Structure formats: structure tokens, C-alpha cells
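Every protein chain but one is kept in place in this view of the complex.
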Amino acid sequence: MRYSLMSLLRQTLAGHKGWTPQWRDAAPKAEYDIVIVGGGGHGLATAYYLAKEYGLKNIAVLEKSWIGSGNIGRNTTIIRSNYLLSENISLYELSLKLWEGLEQDFNYNAMVSQRGVLNLYHSDGQRDAYARRGNMMRLNGADSELLDREGVRKLYQFLNFDAARFPIQGGLLQKRGGTVRHDAVAWGYARGASDRGVDVIQNCEVTGIDIVDGRAVGVQTSRGAIKAKKIGLAVAGSSSRVAAMAGMRLPIESHVLQAFVSEGLKPIIPGVITFGAGHFYISQSDKGGLVFGGDIDGYNSYAQRGNLPVVEDVCEGGMALMPAIGRARMLRNWGGLVDMSMDGSPIIDRTHVKGLYLNAGWCYGGFKATPGSGLVFAHLLAKDEPHPAANRLLLDRFRSGHIVDEKGQGAQPNLH
Amino acid sequence: MSISRRLASGGLIDRSKPINFTFDGKTYGGYAGDTLASALLANDTMLVGRSFKYHRPRGIFSAGPEEPNALVTLRSGARAEPNTKATTVELFDGLDASSQNCWPSPNFDLRAVHQLAGPLLNAGFYYKTFMWPAAFWEKFYEPAIRASAGLGALSGLDDPDTYEKSHAFCDLLVIGAGPAGLAAALAAGRAGARVIVAEEDFVLGGRLLSDTAQIDGVTAASWAALAEAELGTLPNVRILKRTAVFGAYDGEYGAIERVSDHLPVPPPFMPRQRLWKIVAKQCVLAAGAQERPLVFPGNDRPGIMLASALRTYANRFGVVPGQRVAIFTTSDDGWRSAFELQKAGAEIAVVVDARTDVSPEVRKLAGNAPQFLGAHVSDTSGYRRLTNITITDSAGQTRSVAVDTLGVSAGWSPSIGIATHLGGKGSWSEEKSAFLCSDTPPGMQIAGAAAAQWSLADALEHGALAGAKAASHVGLGLQAQKPILASDEASCNNPVWLFAGSRRKAFVDLQNDVTATDVALAAQEGFRSVEQLKRYTTLGMATDQGKTSNVNGLAILAGEIKKTIAETGATRARPPHVPVAIGAFAGLHSGKHFKPVRLTASHAASAAAGATFVEAGQWMRAQWFNAPGETDWLTSVTREVKAVRSSVGICDVSTLGKIALCGSDVGTFLDRVYINTFSTLPVGKVRYGVMLREDGFVMDDGTTARLSADHYVMTTTTVNAGKVMQHLEYCHQVLWPELDVQMVSVTEQWAQVAVAGPQSRELLQVLLGDAFDISNEVFPYLACAEFRVGNIPLRLFRVSFSGELAYEIAAPAGYGEALFNALMQAGKALGVTPYGTEALSVMRIEKGHVAGSELNGQTVACDLGLGRMMSVKKDYIGRTMAAREALIDPDRPTLVGLRPVDRSQRLRNGSLLFARGVTPAPDNNAGFITSTAFSPGNNHWIGLGLLARGPERHGEIIRAWDPVRSGDLELEVVDPVFVDAEGARLRA
Amino acid sequence: MRIPCPYCGSRDASEFSYSGDATLTRPAPENTEAMFHYVYLRDNPVGVHREYWYHAAGCHAWLKVTRNVSTHEVIDAVLAHDEAAS
Partner (left out) sequence: MLDLAHISAFAELRSIGDGRGVIARERRGIAIATVMARKGQGAALAAAVKEQFDINLPRGPHGSGSDATSFLGTGPGRWLVTHDAGTPRFVVSLAQQLDGLASVVDQSDGVGLLRLTGPALLDVLAKGVAVDLSAAAFPAGSVAVTQIAHMGVTLWKVDEAPTFHIAVARSMAGSFLHWLEASAGMTGLAAE
């Protein structure tokens, strides 16, 4: 059913009896042309674009739990393309452009809200780095504005300008950045993919990858063997574990990233703000919760939860930047597993196993990349060659040295 | 004046201490021991707010932290606290609270018009609409949604109160001081264990405060007071009242103490709240249970409350909130509430039990009140206050009963949230009709109602046993417990999850306005996982964290999808278990005190000399010195540079990292961490070194001096001091433990001042007199020495960052200020000029020295023109990876000097470089400007940049593109050394 | 999370900095392939993991900590220096 105000009114009059499941809860078939492992945002988006843009039909998305149960279900909902390096900007800007038309495209209101993303700077060195970044964004077709202190003050009077340990000197603003209702993205893609014939299969855990003569031919799952001509892995957080089924060691560690939401409050923070002198960023959801976060906990983890020191660190950053939130209460705090790659940038590539493709290493950039990642991964799966917007985010870059290291931290995943 | 609902006697309030407070501008009276909710109810004020989505009138629903309705803004101005649960606010004199999410008042709210659109605004409606035209979302729809979002408002003002943190260590942490918690604390405390009892309430006792049962021959509340008194006599027991444990973390528990929230304003030095981090060997979770409400049409009217809350208001606060009270229950406990209410003097109009089989002893509890078994409440009426309920009896007959208060009870849900924070899962017990937790965090036992030990006797017994076990686990021996004798009580949960009736909304989540129909719709639309249900409907995501709604919601879902509750499962509980102020997590570290401040020894002297300071990591450094009459920084900096280049200047460089390296193998060690060779460095000499990360990129640079055969001192950049120390320790302890190397940071020990300029030697001669010979012959470029003047050890290094004849002189930090002043004094005749980091930067750029903006972690030694330093005779960290194809690519951007073709133009850092005449595109970007400065010597702006094939391009005109500052310049590529290319000056 | 520092005793993990897999051995420099594996590739196992922690705010010792990354249970900690030297 197409969603619209009319359909909503019609259903209201009919007592809402006519709404059907938003996606078919499919059972696995014996064989597919393409199997996507991972029913999170990236996996569902990949399936959606394979069906919609590349005309492929016989596709399954396998999810070990319920769809959207991974990082698309627990993140801080920010979208932006304000990166430094062309390799990343091109992908994230492609993604941002897709976000801009996504809701009409998949007929689902994901509340894409381009309310602006502001990264604050507190020193001349940071200003210079943001100038370079803003220029690189412009060079790659993204929008950026370098604000001085007064420019920031015009946007956000309530920030701590006067009694700050690291006074705000200005910021880099991307007006087209913003937030999205994260769960709705998974549902919208699932619905769009399902409507186009994709089997969205929940509670189906992949337990093995069948490889014959160096070629992937199928997967073993908790619901039986499934043959596939091509297999795409989109299982951020568990990438190493699943890749190990195909005998691969990845330049990735799994880490926990915590995020926080406050009780619902009347609107106070219009956009997204990132503190440049600590680990803190914040926005406010349409329901009124302050949504904020900071750094990863910093140690390998598969536990989907973090610890107090990072909670404290994040709140210290918040109170340094905006002491007005001191009396707002943190309502919930959760942890997501993130693939931290060795250079802080994602990997979208073929593998040494023919027919096996990898989409991994998103660090904490995965949510905002969802549409772009889906599209370029669909391209890779369909055409067997990288999409032009992601043709340098390849696995062999670590061996050759063409690394994509935004922060210049080197091969130390917890520092990215 | 409204009616008083206060009983003439009874309760634990202190009628001798009246308290005045205001709510929505109206003044009321209460007593010490009241909560805001009990005091409002005593004043017959039931309606206190409006619901989130439909703006329906809502009344006080509970008597504790599970409250979904009675959210108020406490205090005003900068101290305003939105979304505060009236049921947990301890009444204080002058308390000022106001209702939320309604305008103009909870009695008359214009947004109540939302109710008319109710049928449209069901679960997830917004996902299906507001998409056309696309531009309208941000301009129109979203602002409208946002305007109605949230409940209370932040003031927007800085929080004026302070917060602090504290750590505690104990053998046993008891969470909750109800019967089980008190019994556990007594058992463990008597055995000698270090016990911390944390109780969220301001009185110990939990349910004991609401019960009239007898324990050991005294009333429950008296027993609680006696227990508290005994615990108070045990030096090994610490009682934390007003302290809610909010989370179990690895190895510690988090708790929040509301230190002064019950006072009008915190007294001097008293924090508003204190964050406790408690390391406990054992834990007894005795957090009790929450009564479950019932889901039936019209179940949200003011006057409908948890039955146990009515009992609490009556017995603890001496308040019966209504005149005619009905009870609707599916558990024995509802009957007991009826009994207690009657005992307190309330009129019980009717008791309705959905069960057909209720024991005669239980039925007796209702006294003479009419009873309906196998019946349910199928409708209600009354807009701002309940007026009637409709009862559908077992035969399907309906009748209306006039009541103003309805107590509901569907049994109890154990409060196991904290037990599941480390990954444990609640599992459904059919026997107990509740989620229980068996895989608790290490060392945790659950006791009392939190373990579904419903009766008082069971709670006391199991609590005592848990406390004794905990004591024995920490080696104190299992002691026999004196049995605690409590009056018996029956208890049984028989859940029925949803009652049919009128077409009115049956609410599951009272705060987020999620109805039973919403849950059904979500299931119909395929949201069949309980987590998906929560996300689609927002069930359980309100400030009560689903305490009153989760179990009902998932049970209704289970019914819809034809699964058992056990199969359906619960959502994962996340900390914090109670909402915690963000300020409390920050403690002292807010605003200016976010991070420690590090001051150099010359700070005060520099300030006196006119310094403007800048943050350099945690350090404050002098950025420039303002001379009389100077109004802009560039004038000051230019003067400072000119002074250094023409005579002499001094600059505090103490912030550079300094590491003492000792032992017989330091030379070998340094050879392995630096790309160049240090084992050949003679005693009394300094050498510049570059170290790489193992991935081949540059980590840091600096000089290392050999003070004696076995003693070197390394300098690092200010920002990398800690990182380099850690790296060196790793190299030594992990990679090469066989080497005789010892190291320790001496950054703090030495104050170090650069003395630079052609007259620096004269200045030092004045300062040192004949204490040390600094002639060029004895002390040439790159010499170093340690010597004493009197009792003061000094170090002298002939190094130069400015390119001038220069020294760095170091003294123990206690002498740092005096050293700075002595240098100023000694240089007076020479016109010595203090200079700051800006002038330092100008001179290093003029000299082509790389610094932070070039050492950005993305560059290799060759990029910086330092490739020739990379030894080919030895291994060193990073050598192998530095040889990778992309790291030796000749097309890599490499260090160049830059100057504007039009010399009047200013260069800007971060501008991107392109060949002249090309249209900027990602593929033709040739690099960027890393550093810029106005060069007083050249009298124009200069810069350093990283440019593809840079060294081959000296003389070429290129384009610097800077769209974020509307800049577009032509530059000439030149050698990066703008001053004294042959280095004659620094060797002078 | 508390780390049992063999020197200092039980300390909060926030006193330490982390640098990952401690089962790796720095290979001979001429073995480029082995060096690539050492610098970039990780088993990243579920469950028990041996890892380097540096007691930055304490005794400055590098530790090898055995820890379950699925439960965060810290099983053991030894001085890396002792292991490396033995």
C-alpha cells in the first residue's frame, strides 16, 4: 500500500483494519542470486538498491535477529558529509544526496531533517584544519561554511562563550547535515525492498559460508543451507567473526560506542553541535530528547554496553560546552558494536573469495552512510566493480599504503 | 480553599512541622515527611498535568519513581528542573513547582484539541505522511511536531549548582532498604562486613512504610526505624539515603545521591548531587517491585491510581485521595489495599476482581464492600476527575458505580533492571507471573519482591539469608540468623492483560499515550519483535522508562502474535535505572574546570609582562606580549620577531615534553625509535631526531641531548609528550626488555627558556658571568651542558627553532619565574623582548621547520623534506612499512615554501593548491597550505605547504583556492627556508 | 571495569590506555608481509582476548591482560616486561 495522507485518512475511517505488514516476513528459499548477510540499514539498503537500481529480483537479506537490531537501531541519528579526505567525502556526499530524496523515493517518512551540523573549533590549529576540511568539502561538491565566534553565537546563544576552559573560536557548518529517524530508515528500506520482491528473512543466523574452488556458493544458516551466486556481508560489529567463516582476517577491531538520550524536553537545540575540545556532540530529537554521545570506550568489546568513565567523559564535555543542560536528566544509555578499521575509514570491496563481497569497517560513520553504502555496495555486487564514489575504499589499501586516515592516528583502531 | 484529604492522625508525616509550597502559583500547606504528590493529594489536587500526545488530563498515578503522569517543573529560573516526578520530590518549605505540557493550565489546556484527531494520530502515523511536498517537512510539519514535543522545558541558563563525585568500596552493596534490604544489611553488618545501603527514598523502609503489618511484635514502620537505628550503630555500615543506584557496570555500580535537592538552595560548598561509583564485592538487589496497572477502556482518568499507591498515601502520608474508592484487581494484593484503605477510614465502594477464584480469606479483606468476581471495569467517565466506572460482571451485565477514585492492581513486576545491565536477561516465570533474573552480574543476589518473594515474611527471610551469604562470600563465615517474625499474608498474581469494553482508548503507556490499539496495529504491520514494537509505538520510552507499561505492552503483543510471553521476551533494560542529571555525571568538570590547567613556572611573570595566553593542550602558553600602545596582535608579534632577529628575545618553552633516558643501552634504544642514528652522539651534544609510528608515518620530532655517557634527555612536541612516553615505554617493556634503559618524564622538573637572537650570547654572559663559558669555541651549535651556579643546577642547550643564534636554558621549575625575570633583567640593556608562541611560529615558518600542522599523522619523513635522515644501516620502528608503494610515491605532496605573487596578499592555512589555470577538482588537487605567517623580514606573507612533487616545482606559479573564505590567490613555489638558508646565523 | 595491575593492585580501567592484541609479535623487519599482518590484521576474537593495557596514570607498566571481550570479565593481568624478558 502506498503511504500518503489520503491512505491514512481512509484507514482512519476504516478503523485501521486495512494496514498490512510493512514488509513480508519471508521464509528462506533454497537459492538466491544474491544473499545479503545482515538485515541492518546497510544490508537492507543494498537489497533495496539492487532491486530498484540494478533490476535484480532474486535477493534475500538474512538477519540473525530482528531487522534493524544492529547499529541502525542504536545510534545518534546524524547525517553529514563533512569529511576531510576526498575518498570519504565522495561517498558520504553521495549518501547525503540520497538522504535528501529518500523519503519520496521509498515512500516512508524517515524524518530527514537538514537542520545543520556545526563542528566547533577552539584554537587556530583547529580552525586551519577545518578550513582545509571545508575547502575539501566544497571541492567534492558538499556544502560548508566556516564561521567565526560571532557566527556561532548567532546560531547558538546558549553555548558557553564566556567561562570556557577552551573558548569557542568558531565552527565549520554544514547546513545540509542533520538528523534522521533512524529506525524508520530500516523499516522504509525493508518495505521498499520487500515490495520489489526481496525476501527479508529474520531470525536467520549465518553460521558458515560455503566456498568451492575459491568461490562462494552459499551460506549455512540456523534455518538451513541457502545457495547463492553472490554473497554480500554487511554485518558491522561482527565483520571479523563472519569474515573468519571465509578464512579472512580483517584490519578491523570490534569496539563499543555508547550513546545517550535525555528525557523529553521542549525544543532548545535546533541543530547538531560537535564540541571541538572534548568528546561530545548533541542534537535534539523531534520527540524532545537530547541525543548525545562522544568517544568509543576504547577497548575491544562484543558486549553492546559500555562503562561509566566514558559516560562521565561525555557529560563533562557537555557541561563544558553548555552548562544549561546540567539539570536535564539522562534517560537511557546504550552501546553499539562498531567495526573500527585500522585507518578509520570503511571497506567496500571484493574479497579473495570470488562471489564474496565485504561492506565493513564503518567505525562510527555507518548510520549516515546508509543510503550511499547501500547504493555503492549494490553496484559492486551487481557490476563486480567498485562504484566511482567508493573506488578507493578497498581492502588492499592497507598493504599498498593508500590508507584513508582522516585523523592521522595510524593503525590504532581505538584512536579513530 | 479546597477540601483537605488529610487524615486527622496516622502516617509518618510530622504534623508539628507544617510546610508551605506553591503549585502553579497557588500556595498550599503540607508537612515534613510529605512528597509533593502526597501534599497535593492532601489538598485534593489530583489533576497535575496533561499527556504527551493527546493532552488528556492526567492525575497522580503512583507513589514512587514509576510515576508516568505527575511530572512537574520543580523550581524556576536557572534552577528549573523539568520532568520531575512529584511522587519523589521531598517537600520543603518554599518549594515551587508548576505543571507541564499544558496551556494555560492542566485544568484547561488548549492543545486538548489533539484528542479530536486521536483516531488519526495512532502509532507510526507520521511515518506514512508529511512527505509531500518534500520541502514542507522542515518548513512546516517538523516544526509543528517539535513544538509539541517534550514535556518540560530547560531554562536555557547555566546550571548554577555544583556536582561532585565520590568513590566507595565495600563488601556488600544493598540496593534498596525495604524489608529484604534491611534484613540483608543487618545480617551482613552484624557479621562485620563493610556494607553500604543505598535507598532512593528519604526514609528507609520501602513497603514497610506503607504497611500496617507487625514484625517482631512492632509495626512494620517501627521495625524499619529500629533496623535503621541498629545499622547506625555499626561502624562498618554506611547508609546512603536519597541515593538511587542507577546502574551496574563492569566492576562497579553507579549511584546518585540527591544531597541538597530537598533544600531550597544548596548551602555553600554543598553539591546539589553526588555521583557515587561503588566497587562492591557482593551486592544484594532488594529494589522491590512495581505494581502493574490494568489496561481497560478509559483507564487514564485522574483518580485512577495504582492500588498500592492509595495504600501508601493512606498509611505513610495520612492522605486518602478520594471519598469513594473502587478497587479493580487481578491479584490478592488489590484486596489488601482495599483492607488498608478501609482501615485508614476510606469508603470502599466496590472491589472488582477479574478472577473467579479468590480465597475466602482474601475476600474477607474487603470487609463490607460489594464484590464482583469474574468481572472487570469496562468503561469510565469523568473528564478532569473520575466520576463513574462501568463494571461488566461475569454474566456480561454492566452497571455504573459512582466513584472518584479507582485503585488498580494487576500484581507486581519485580524491579530487576539493574540485574540485567550486564547482559543478563529477564525470563518469564509462569508461576510468579513475572520476569525474574537468574544470570545476575558477578556477586549479585536478588532478594525480596525483586525476586518475586511477595510476602513480607518471605522478603525478610530471604533478605537476611542473602546478607548472610554475602558476608560468608567475603570470608566472614555464615552466621545463624535470628528469625524475623512477620504477620502472614497471601499473595498471588493472576494476570489478565487487556479488558474489552467501550471504544475508549485503553492506555498501556500513560505518558507516551500508547494504547492497546497501537500495540495491535504494530503487530498487524509486522512489528512482531518486542524491540520493534517499542521503537514503532514508543512504548516504554518515556521518563518512567516503561516501569508501568512494559510488561502489559509485551503481554498484549504476545496475545496479538499468538505467542507466549516467554517467547515474546522483554526489551533490554539499559542504564540508568532512574534518570540522572547530566550535570552529576560531569561533577566538578564543567565550564572552566572541564580539564586541569597547566601553568608554566613563568606564568605570573609573563602575565606581568603583558602576555595574552592561549591553550596548548592543557597548558596555557604566552601567545604574544602586548606592549603599550599596541592594539592588534600582528603588531605585537611582528615587533617580537624583529627583536629576536635583530637583538634578543626570550620565550618560555617549558611545555615541550622532556624525558630522561638513562642506562647503558640508551644509544641503541634511540637508534631503534628514531629514523636517524643516536648511538654516535657524543656526550655534550644535541641531535634532532624524527620518530615514526610502526605504520611508517611520522609520529613526532624533537631533539635529544646526551648529558653524560648514560644519561640523555629527549624533548618531544608539547602535544605529543604523553604519547611519546607511552610509545617509548612500549618499545622498552614489550619489544626490547633486554636493553638497559630507564626512563622518566622530567617535563615538570625543568623550566626551560629559549634565548634567541644575535645578542643571545651577550645576554647569557651577563646572566651567567664566569660561571660557564659559552663562547662559540667551547659551546658551539648543538652543544649541551649541565652545570651549577651556586646551589642551582642549570642546563644549557645550544639549539635554535628560530634560525638565530640561540640557546635554551633550563632550571628547576621552582626557579622558573626567577629565571625568566633574571633573563629580562640581564637583557635590559640589550632590549630583551619576551616573545610568545605566535612569534615562535613565525620564525619557524620563516626557517622552514615543520611543526604540528605538518606533523599531522598523515605525513611521512620524505613529505617533510626529512627523508635523507632515514638511516639505511639499521632497523627502526616504521622502517618496513614506510617503504610501501604509496609512501614512497614521488607524487606525494612534499614540503615547499610559498609566497604570494601579489606580495600584498595574505596566505591562509587550509587553502588547497592547484596548478595555475586548472579548475579545482578532486583529481587535480595538488596539496594544501599547512602554515602561514606574516614575515617581518620579507615584509609579506609567507607559507609552508605540502605540494605534489613540490621540490621540483620551485619557481612555479600555482593557485591557492580557499572557497570557505572566498580566497583565490596565485602563489610562487619557493624553498621552504626563507631566512638564512645557509644557516650562518645559528652557528654564529 | 577494574584491572588487577600486578604492581598497583585493582584499578579502574580509566587509568589505563589500550593498545589491542597482545598475541602479536613484532616480526623481523625484512619480512614485509609479516610486518603488514602485524600492523594491520587482527583476529578480533569473540570471547577471551589477550591485550595490551598501559597503566598510564599509575605505575607506567605495560600489562598483558586476559579479558573476555563478550562479558568484560578480566581474567588475568601480568607485566608485559616479565613475559617479554622471560
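The first chain written gets the first letter, and so on, giving A, B and C; residue counts start at 1 in each chain.
In the analysis below, contacts are C-beta pairs under 8 Å (C-beta built on N, C-alpha and C of every residue); 3 or more make two chains touch, one makes a residue touch a chain.
The structure presented is a predicted model; accordingly, all values stated were derived computationally and were not measured.
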Which shown chains does the hidden chain touch?
B, C
Out of B:Val265, B:Ala500, B:Ala771 or B:Ala921, which is the one that touches the chain we can't see?
B:Ala771
Out of B:Pro104, B:Pro596 or B:Gly917, point to the residue that touches the absent chain in the complete complex.
B:Pro596
Tell me which of B:Ser4, B:Ser359, B:Gln742 or B:Asn924 is the one touching the absent chain.
B:Gln742
Given that one chain is not shown, which residue among B:Tyr253, B:Phe507 or B:Trp619 touches it?
B:Trp619
Can you list where chain B touches the absent chain?
162, 164-169, 194, 268-270, 277, 279, 588-589, 593, 595-601, 618-619, 660, 662-665, 710-711, 738-744, 746-751, 767-769, 771, 789-793, 811-815, 817-819, 822
Against the chain that's been left off, what residues of chain C make contact? List them.
7-12, 14-15, 57-61, 79, 81
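Operating definition for what follows: only the chains that are shown with their structure count from here on.
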Could you give the separation in Å between the centres of chain A and chain C, each centre being the mean of its C-alpha atoms?
30
Between chain A and chain B, what is the gap in Å from one C-alpha centre to the other?
23
Sites on chain B at which at least two other chains make contact:
249-250, 252, 422-423, 694-695, 881
Can you tell me which residues of chain A touch two or more of the remaining chains?
303, 307, 399, 411
Where on chain C is chain B touching in the complex?
1-2, 10, 12-13, 17, 19, 26, 29-32, 35-36, 38-40, 52, 54, 56, 60-62, 71-74, 79-81, 84-85
Can you name the residues of chain A that touch chain B in the complex?
3-5, 7-9, 12, 16, 19-23, 25, 65-69, 73, 86, 90, 101, 103-104, 107-115, 122-123, 125, 127-136, 138-140, 144-146, 158, 160, 163-166, 172, 181, 183-184, 187-188, 202, 262-268, 277-278, 285-289, 303-305, 307-308, 311-312, 314-320, 323-334, 397, 399-403, 405, 407-411
In the complex with chain C, residue positions of chain B that touch it:
249-252, 279, 422-423, 442, 694-695, 722, 725-726, 729-730, 733-735, 737-738, 875, 879-881, 883
